[in-house]
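One structure coming up, written as structure tokens, with questions to follow.
The complex appears here without one of its protein chains, the remainder shown in place.
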Amino acid sequence: MSDIDVAATPPVGGMDHHVSVDPAAVEPRAAADGGPDMVQLLTPEGERIPHAEYDEIVDALSHDDLRGLYRDLVLVRRFDLEATSLQRQGELGLWASLLGQEAAQIGAGRAMRKQDHAFPGYREHGLAWARGLDPMRLIAMYRGVDKGAWDPAEFGFHSYTIVIGNQSLLGTGYAMGIQRDGAVGTGDDARDAAVIACMGDGATAQGDNNEAFVFAGVYNSPVVFFCQNNQWAISEPNARQTRAPIYKRADGFGFPGIRVDGNDVLASYAVTTAMLDRARSGDGPSLIEAFTYRMAAHTTSDDPTKYRISAEVEIWKLRDPIARYKRWLAHEGIADAEFFDAIEQEADELGEHVRAATVGMADPEVGDIFDQVYVEPHQQVADDKATFTAYQASFETAEGA
Amino acid sequence: MSDIDVAATPPVGGMDHHVSVDPAAVEPRAAADGGPDMVQLLTPEGERIPHAEYDEIVDALSHDDLRGLYRDLVLVRRFDLEATSLQRQGELGLWASLLGQEAAQIGAGRAMRKQDHAFPGYREHGLAWARGLDPMRLIAMYRGVDKGAWDPAEFGFHSYTIVIGNQSLLGTGYAMGIQRDGAVGTGDDARDAAVIACMGDGATAQGDNNEAFVFAGVYNSPVVFFCQNNQWAISEPNARQTRAPIYKRADGFGFPGIRVDGNDVLASYAVTTAMLDRARSGDGPSLIEAFTYRMAAHTTSDDPTKYRISAEVEIWKLRDPIARYKRWLAHEGIADAEFFDAIEQEADELGEHVRAATVGMADPEVGDIFDQVYVEPHQQVADDKATFTAYQASFETAEGA
Amino acid sequence: MATQKSTIAKALNAGLRKAMENDPKVILQGEDIGKLGGVFRITEHLQKDFGEDRVIDTPLAESGIMGTAIGLALRGYRPVVEIQFDGFVYPAFDQIVSQLSKLHSRSRGAIKVPVVVRIPMGGGIGAVEHHSESNEAYFAHTLGLRVVFCSNPEDAYWMIQQAIECDDPVIFYEPKRRYHEKGEVDFDAPAASRDLFSAHVVREGTDVTVACWGPMVKVCLDAAAAAEAEGRSLEVIDLRSISPLDIEAITRSVEKTGRLVVAQEAPSFVSVGSEIAAMVTERCFYSLEAPVIRVAGWNTPYPASKLEELYLPDLDRVLDGVDRALAY
Partner (left out) sequence: MATQKSTIAKALNAGLRKAMENDPKVILQGEDIGKLGGVFRITEHLQKDFGEDRVIDTPLAESGIMGTAIGLALRGYRPVVEIQFDGFVYPAFDQIVSQLSKLHSRSRGAIKVPVVVRIPMGGGIGAVEHHSESNEAYFAHTLGLRVVFCSNPEDAYWMIQQAIECDDPVIFYEPKRRYHEKGEVDFDAPAASRDLFSAHVVREGTDVTVACWGPMVKVCLDAAAAAEAEGRSLEVIDLRSISPLDIEAITRSVEKTGRLVVAQEAPSFVSVGSEIAAMVTERCFYSLEAPVIRVAGWNTPYPASKLEELYLPDLDRVLDGVDRALAY
């Protein structure tokens, strides 16, 4: 047909451009649904799907509990939106929005008992809320007033962790401590404890998370790995982080993995409850993949229009976690318009409180730079603090003079 | 029955001593066989078991090839034993014996094509042999003359790697390079290439190896992860490294894992051949778990009597890779006593050669300390070399005077 | 086109593009460097123009990025790796220290690993933890690596090209708070005409020498301008490379001025500043009128961002260092 020798034509840029795997070929597109293995109790339309294993857990919830979940979802979303707008107005250095992931986090957080411990990343505002952490602590961190200075012991909620993967190992070690305290499998509901260790979809690629799987498996430790697959790691889709669906990772480490609809608060609650029970009773670790979507930018510094199409976001809007839950509550007659209005009102108040408290937040003590580097005195830090203090004082003297 | 309150008795050392998982409960003991999933073509008794998938590959081997494998096994074992005894006599700083793992390595090494590349750990003497590396290069490294100074490009056999896990990522990156060179899936037998990346059973716990699985999966790279499960990581059994059988790890990363009898040279050859073919033709990575046993100490510095019972070693002696292969060759009439004698003779010669060459090996050049730290000049290294040289010279002057 | 105004960010982008055009073996790897163009947009448009096989969005695993980059280098490629922020290089530390820095000497020269590791470094952008670190001391102490910093658009352009051409592994630090500062760049000048590893006297002076690199160069130049108003003449040296260290250039200046201030963002304790002080004192023992003064980040972890202004050495602290040197 042609006298051009095709084989001899050098590929563009010296490369064969067919070597990359087409992401679409190995993993469903981000807009895809979670597939048949996904545990879903509430459809996006708010219809309740029966489930042999999990109905019992959900059915045990009182109407108060169920309304409480709704309240959590709405308040956390409002808080998050307020934080985003505070950042836009220059009041925060950065904000990582949880928009779209409320159900995954509230479901998991409310499945925890007092004695359980959560090891979060940097986007776990819903989990923090469920653990009783004052949201202003999160604001303080993103405002740059501190680095996340709460006491984990107080809330069973550990430091926000920015370095991807680190917290899973900390959580696993903590769970090893629970074992050594004899607080697993005693049957005492107030004693047996477990850990939730959070990770994102992108984070599953990190060595630390896989080592956490190894340790938890080998020691049969009471830790639930809770992966929020929000489809994106900044600009990279799932297919750039793993070739297999995330929940399938667990099996090769010797424990169960489950995919749950992360936009379904009942499913997230039920599956997490079951896995925490399993852990507390001594049956070891598990991996929950909460299939959800990051509706906002990665953080306020990010511009998602560079890498994802809005049609995808539109599809996920139809799967909104709050809308479906509200529909179901109303349809079942568990909550009425008055209740919804009251929550709306409370949300407004929370928003206003957060705004006022942020704007009025005191700057940190300058001593913070030096004072908690070590528990016990350290000569070089002490010397630097003295130099710093004298240096600062020299200005005051100069100004005073 | 007793008036002692059991619950109130504090556990010894403040701990509940029942929290550890019993290793035996989660993984078969080291002496167990590989289970029904294991690919085996030759029984320990030397009987050939037919296999629908792999017979074809083995049947394609000529009698010369088959005798060649025997020669490899015997010579490598002899070399290894000689090295061990040289170490005992103070000629080597250390030796890591491959005793018992010859078949796994020779099978894999002979399945490679010239253009393939292997990324070894520190015990891959059989693989090195199959790639044509002069065994004296290995001796030089363990003698402390150099740090493994061969040119990987020359042999398709990369540096010995001591830091557990590092080489799998290097191998995966190399495989990504093969893809970019358009040397995958072209159908040209002399062009399409693949990588073998080695790891031990203990090494599967390391973050790097799991990240290598992630990268290879995501990019569908032509790399075969070759894990020699010799049941021990120094003193720790498999159960301390993973809760699930190793070959099952692969599935959760999106590619196949296969357990093969690592003491069966035919099976190791066949499975590796199939997986390398798969990789070269563009179908991506795989994990081979070669189920074998470390018959010797971890290294000459190790004392295995501290942690394993000799009965276990006795069981594995009955599964010796060379004995079973010899039996089969003889039974099939592929090799006769004369051949076996000739190989024995050759092995003796090799042993003598290695001994003589080791004892006579020149010490390294002192310049080696400085000369290959950088490709291009570096002021501080140059300054140190000058100082060193002057300092050395000062003694000569002093002695001369 | 002669010289043109550009930012460091754009100059780096242009330098990477030029290197990729010149050599098909140059490939980029990192998190979000493809469609997004990197969180700082340093690789913007490069994936579109050079394809996904040369501008590789990697899984979120720095040891993996580094290890596969070394593997690609073993295959003959010249990978340029982007570490998203300074504080995220540590998962790759093992691959950098155990493999990247050592393969050449391990193999007695048979292996070359021309990998460039780009790290946006330093503070001053109001970021959360782990995003403001100056960790050059770790890599400078790791023999087998080269460590360089660009401080302005002009240098950024040719330095990144030279780093890529260098057959040794190079840690290439970029002062992230200066990414968008402008300067003249001669995009036609051949990269090879300068020396990546020699220091540059960016301002001549006679009273005190000030050695600095990366983001501190501008601070020190500003300090020198301010000092001039007070009748003090500072000589400012942009070291560019801290491994190797162009000690001759520093000592030449110190022999003249008799005084040296080293300014860096990193904590002083066991740092590059310590090394410069030690070396200069050894070499200029009789010409030094004062001990070498180090102006540095405090010996603490990087603080919450509301405190970073008090942490980072600024113009006043540099001048205070100068005063201290002159007080002898």
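Order of writing sets the labels: A, B and C. Residues in every chain begin at 1.
The working rule: a residue touches a chain if its C-beta (ideal position, glycine included) is under 8 Å from a C-beta of that chain, and two chains touch if they have at least 3 such contacts.
Since this is a predicted model, take the numbers as computed values, not measurements.
Enquirer: For the full complex, can you list every visible chain touched by the one that's not shown?
Expert: A, B, C
Enquirer: One chain is left out of this view; which of C:Gly30, C:Pro153, C:Gly183 or C:Pro267 touches it in the full complex?
Expert: Counting the whole complex, the residue in contact with the absent chain is C:Pro267.
Enquirer: Would you indicate which residue among C:Glu82, C:Glu129 or C:Glu308 is in contact with the undisplayed chain?
Expert: Checking each option in C:Glu82, C:Glu129 or C:Glu308, the one touching the absent chain turns out to be C:Glu129.
Enquirer: Consider the whole complex, including the chain that is not shown, and state which of B:Gln89, B:Ser235 or B:Thr397 touches that chain.
Expert: B:Ser235
Enquirer: In the complete complex, the non-displayed chain touches which residues of chain C?
Expert: These residues touch the chain not displayed: 63, 87, 90-91, 93-94, 97-98, 101-102, 105-106, 129-130, 137-138, 140-141, 143-144, 243, 266-275, 277-279, 281-282, 285, 290-294, 299-301, 328.
Enquirer: What is the set of chain A residues that contact the non-displayed chain in the whole complex?
Expert: Here the touching residues of chain A are 146-153, 158-159, 161, 163, 166, 168-181, 207-208, 211-212, 214-215, 218, 368, 371-381.
Enquirer: Can you name the residues of chain B that touch the chain not displayed here?
Expert: 12-17, 19-20, 93-94, 122, 141-148, 162-165, 202-203, 205-208, 233-236, 240-242, 301-302, 306-307, 363-364, 366, 368-370, 373, 380-381, 383-385, 388, 391, 394
Methods note: only the chains that are shown with their structure count from here on.
Enquirer: Would you mind pulling out the distance in Å between where the CA atoms of chain A average out and where those of chain C do?
Expert: 35
Enquirer: Counting only Cα atoms for the centres, state how far chain B is from chain C in Å.
Expert: Whole-Å distance between the two chain centres: 40.
Enquirer: Got the chain C residues that touch at least 2 other chains?
Expert: As it turns out, chain C has residues touching two or more other chains at 53-54, 58-59, 61, 63-64, 91.
Enquirer: What are the residue numbers in chain A that touch two or more other chains?
Expert: 15-16, 19-20, 205-208, 240-242
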